[in-house]
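Excluded from the complex is one protein chain; the other protein chains are retained at their positions.
Lettered A, B and C in written order, each chain numbered from 1.
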Amino acid sequence: MSSSFGRVFTLTTYGESHGAGIGGVVDGCPPGLKLDEAVIQRELDRRRPGSAGIAGTSRCESDAVRLLSGVFGGVTTGTPIAFHIANENQRSGDYAGLAEIWRPGHADMGYDIKYGLRDYRGGGRSSGRETAARVAGGAIAQVLLAARGISVSACAVELGGVSASEYGAPEPFGAEERPYAAICEEVIPVWERLTAETRSAGDTLGGVVRVEARGVPAGLGEPVFDKLDAVLAHAVMSVGAVKSVEIGSGREAARMRGSEHNDPFLPPEEDGLPPRMASNHAGGILGGISTGAPIILHCAVKPIPSISLPQKSVKRHGEAVEFRVGGRHDICAIPRVVPVLKAMTALTIADMLLRQCRMHVVPGGTA
Amino acid sequence: MSSSFGRVFTLTTYGESHGAGIGGVVDGCPPGLKLDEAVIQRELDRRRPGSAGIAGTSRCESDAVRLLSGVFGGVTTGTPIAFHIANENQRSGDYAGLAEIWRPGHADMGYDIKYGLRDYRGGGRSSGRETAARVAGGAIAQVLLAARGISVSACAVELGGVSASEYGAPEPFGAEERPYAAICEEVIPVWERLTAETRSAGDTLGGVVRVEARGVPAGLGEPVFDKLDAVLAHAVMSVGAVKSVEIGSGREAARMRGSEHNDPFLPPEEDGLPPRMASNHAGGILGGISTGAPIILHCAVKPIPSISLPQKSVKRHGEAVEFRVGGRHDICAIPRVVPVLKAMTALTIADMLLRQCRMHVVPGGTA
Amino acid sequence: MSSSFGRVFTLTTYGESHGAGIGGVVDGCPPGLKLDEAVIQRELDRRRPGSAGIAGTSRCESDAVRLLSGVFGGVTTGTPIAFHIANENQRSGDYAGLAEIWRPGHADMGYDIKYGLRDYRGGGRSSGRETAARVAGGAIAQVLLAARGISVSACAVELGGVSASEYGAPEPFGAEERPYAAICEEVIPVWERLTAETRSAGDTLGGVVRVEARGVPAGLGEPVFDKLDAVLAHAVMSVGAVKSVEIGSGREAARMRGSEHNDPFLPPEEDGLPPRMASNHAGGILGGISTGAPIILHCAVKPIPSISLPQKSVKRHGEAVEFRVGGRHDICAIPRVVPVLKAMTALTIADMLLRQCRMHVVPGGTA
Partner (left out) sequence: MSSSFGRVFTLTTYGESHGAGIGGVVDGCPPGLKLDEAVIQRELDRRRPGSAGIAGTSRCESDAVRLLSGVFGGVTTGTPIAFHIANENQRSGDYAGLAEIWRPGHADMGYDIKYGLRDYRGGGRSSGRETAARVAGGAIAQVLLAARGISVSACAVELGGVSASEYGAPEPFGAEERPYAAICEEVIPVWERLTAETRSAGDTLGGVVRVEARGVPAGLGEPVFDKLDAVLAHAVMSVGAVKSVEIGSGREAARMRGSEHNDPFLPPEEDGLPPRMASNHAGGILGGISTGAPIILHCAVKPIPSISLPQKSVKRHGEAVEFRVGGRHDICAIPRVVPVLKAMTALTIADMLLRQCRMHVVPGGTA
């Protein structure tokens, strides 16, 4: 089931860029959680161009979500929660010229070879628009997490090679309200200039997103293949533009000595509390299991492949072609990817939370 | 099923460091493949200290694998292939002093909190020894891949912050026969010196492993959540020491412009062949689907947490403690991790190969 | 994922009796199959009261299906196929009086205890209306099966204890066009009289449905836990009213000697054809794997629990109550269950067909 994610708290999605709409089904959500369309809409709106400053696309998408099942009297019932987001403003005509061309950096070739045919309108199923269903599903996951005191946030820390850390102190909380979801206020004008220059040059930019989850209890994650970091890596790497994922110290860990990288445990501040850690190189996960420290990951996002410059490619039957991608496109995926990576992280932790509960089924058996 | 990996070609593993042994069951392997214990043993032997030069552990493990089912007359029958590797040389006594201590950088705390108890002998289920079952399963996957012309190789490209690229030209093929599975011959004496110094200092090292899969046909990988890169990231990040995974240009992609990062398609060299790509920043995967180009990934491996230096930590009930890990341990996980990451990559591609076959079930339907 | 069925060809459903609507997502359907709403609507219409003679409910449901994704240019694309059936004629008021009462024979108690709350309008998720999504999914499965020469049919063979075999010769083909989907014409007036009498008495009836699949190639079904008959039993028993399932000779097999029950193989009629079987007590399945003979199963359907007679029960907090189910209800589930059992059988065989294809992935490896 390639369009499903999760084992207990699961999201199944459907939909194409220029079809009737996109949507999904969340199965396995516990009953009794307050849920309405507004909670989901708020997250979806963060994925929209408006909140993303000039980095965003000029397309106007309203992305109005409708709940179709699983909620009664304002609370979840434990049965599948379906939602649908109708497509609007579908100008398939913009894409007709691309029906035969395999655009570099896009999934066109893969779909054509995998399936023998493809819905070429705006990328079809491979469009970034698919991620709206992830954001909606993630919003439902965040309702469950909030009921357990867990919060997830995400922000941009680098754009086009320009790191925010050179411009201001990190303020990850509130980042989602800033342009680019930038980790600090100071870097925004720099990124805006870079975005404008890149737009003029007909080119596009990549960046780096940081995701943090707080309040995750120690003990989540499954040994061996479904380690918490492994499933998080799966989750965020399944977002089209992501090319790397780092947990905690990440790539830098390879350069550290064991004596530097090991996070010492400290006694708890008070009896009854869990031990603390003197540092968090592990990014909140040891041996695939959460430690109670914040879970921190970084994802590299590649530049958007739809550039305005002319490109060389081939048609599906091998003929060489030089072409230009028409339509209006984003310069950088970062503003839209931030809520998607937050959503995927929330979906993963929600699933792991429910997978862990089985441990307590034997009365008095375990901690 | 946290101890199972794959959807169609699946590996389920079991076993602890100091129990009766470790092993696994491969289910979903097609019939008719030549398979015997020697093919599996060859890969297992690469995971052993002997082939890893002075970087390896001083423990002597014979890791003799025994096939228990699924093979008849020298070929696979299509039924589950079980294998067992008996543990030898189990000196649990070495670990008894650690029963109550949570070792920094290890999974001790996570297991204790998750399960309320743990097998503390040598890490129990969280021991690196668990990876022997992955290597055995991966060896079976490689038999399937070889029958389809697909090969997977892995090598070390950096150790303790020293990159091999500064010392010699990359020669990934044959790397597995070299000490450290080094990507070039020239770096080996440098790494040997660094390893010796680090051992004297009572410390440990991390590194970076590169994995490459050749001959993977275009079209593998599933849209949305089970993109080929997402499942590969899951696979390699599930190996205990891995802290980052990069596909193709990886972290560097975030710094490139779209016009740089896009890999142009070129017409096929001959009619009937698939198109080529002028570069491979994508690392052989676009939109989550293989392109036919080599699949390339890099994994950062953290330094081994079992250092010989004294460390501060706590006991499971919160009491502060200063201790030293006894026993003999590796300085660097790289030599043992290389065949494990190769195995996880092979398991992933084998599964995706079998998941793709469903596309052809309608006669004349698809390419 | 309790609302998903299948491993490769999967159906995920959602929806309640009196919510916005019901629907589902089919994932894993191969590309290139002709599919439109009319094909699905035809099966859905069979589930409607109109085609079921006087046995049906008096509620008028139009059950108009809308395809939301996965089809482009009139053919499936290989991506998820979502469909939605809006609810109409929702008179929740009819049910308000039942919010607190646990109706005998219904799922009310189970849902209240399992979830701590329930959508009591018309049974909510436990309503028979949920089966419309199965019928829609099954219609898509039947498109795939038809492309491989496989057909599934279903009919009623017994109603209220009156077996059709006493009234006429079995003519299973075309049964779906008859009232009650009766296996023969002659029994219809008898069943109509019985239905009318039972309605007058304020009571309800059960019956037996026979399902047959023709053209299923030998070799489908997985050894051990996912035997074809095991998954078929799962499939049909998941339909609310079904209380037994029999494969081939079924319950009668227990009374036969081995020499009677064994189906002798006969040489093929022509070279190149598979062997035949002199009888089909096995119902087309041996050792969990299809034999190429017709697959035949029988399901007992319990009488509808919503009777018009007064009943004794309790309220959710334990208080005794005597009540009468209001609203208009079916006398017998048979006419509506027939297309549902056909759909579940089709979904199972479609999934098994796609699961089998992996066997052929090694060139020249297997038959």
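Points worth noting:
The rule is simple: a contact is a pair of C-beta atoms (placed from the backbone, for glycine too) under 8 Å apart; a residue touches a chain by one contact, two chains touch by 3 or more.
What you see is a predicted model; the values in this text were computed from it and never measured.
Shown as candidates are C:9, C:83 or C:111; the residue that touches the absent chain is C:111. Although one chain is not drawn, the whole complex shows that of C:17, C:41 or C:356 it is C:356 that touches it.
Which of B:64, B:82 or B:201 touches the hidden chain is settled by the complete complex: it is B:82.
The chain not shown here is touched by just one of B:105, B:124 or B:219, and that residue is B:124. Between the chain not shown and the residues C:13, C:41, C:142 or C:345, the one that touches is C:13.
Within the complete assembly, residues 7-9, 28, 30-33, 78-79, 144, 147-148, 223, 353-355, 357-363, 365-366 of chain A touch the chain that is not shown. Although one chain is not displayed, chain B still touches it through residues 1-4, 7, 10, 12-16, 19-23, 25, 27-28, 31-32, 66-70, 72-73, 75, 77-82, 84, 114-119, 121, 124-125. Although one chain is not shown, part of chain C still touches it, namely residues 2-5, 13, 102, 104-117, 125-126, 130, 158, 160-161, 198, 201-208, 218-227, 229-235, 237-238, 240, 243-268, 271, 274-275, 282-283, 286-291, 300-307, 309, 311-314, 318-320, 355-356, 359, 365-367.
Rule of thumb we're sticking to: only the chains that are shown with their structure count from here on.
The most central chain, judged by C-alpha centres against the centre of all protein C-alpha atoms, is A. The centroid of the Cα atoms in chain B and the matching centroid in chain C are 45 Å apart. Centroids of chain A and chain B (each the mean of its C-alpha atoms) stand 26 Å apart.
The centroid of the Cα atoms in chain A and the matching centroid in chain C are 39 Å apart.
Among the residues of chain B, those touching two or more other chains are numbered 223, 355, 359, 365-366.
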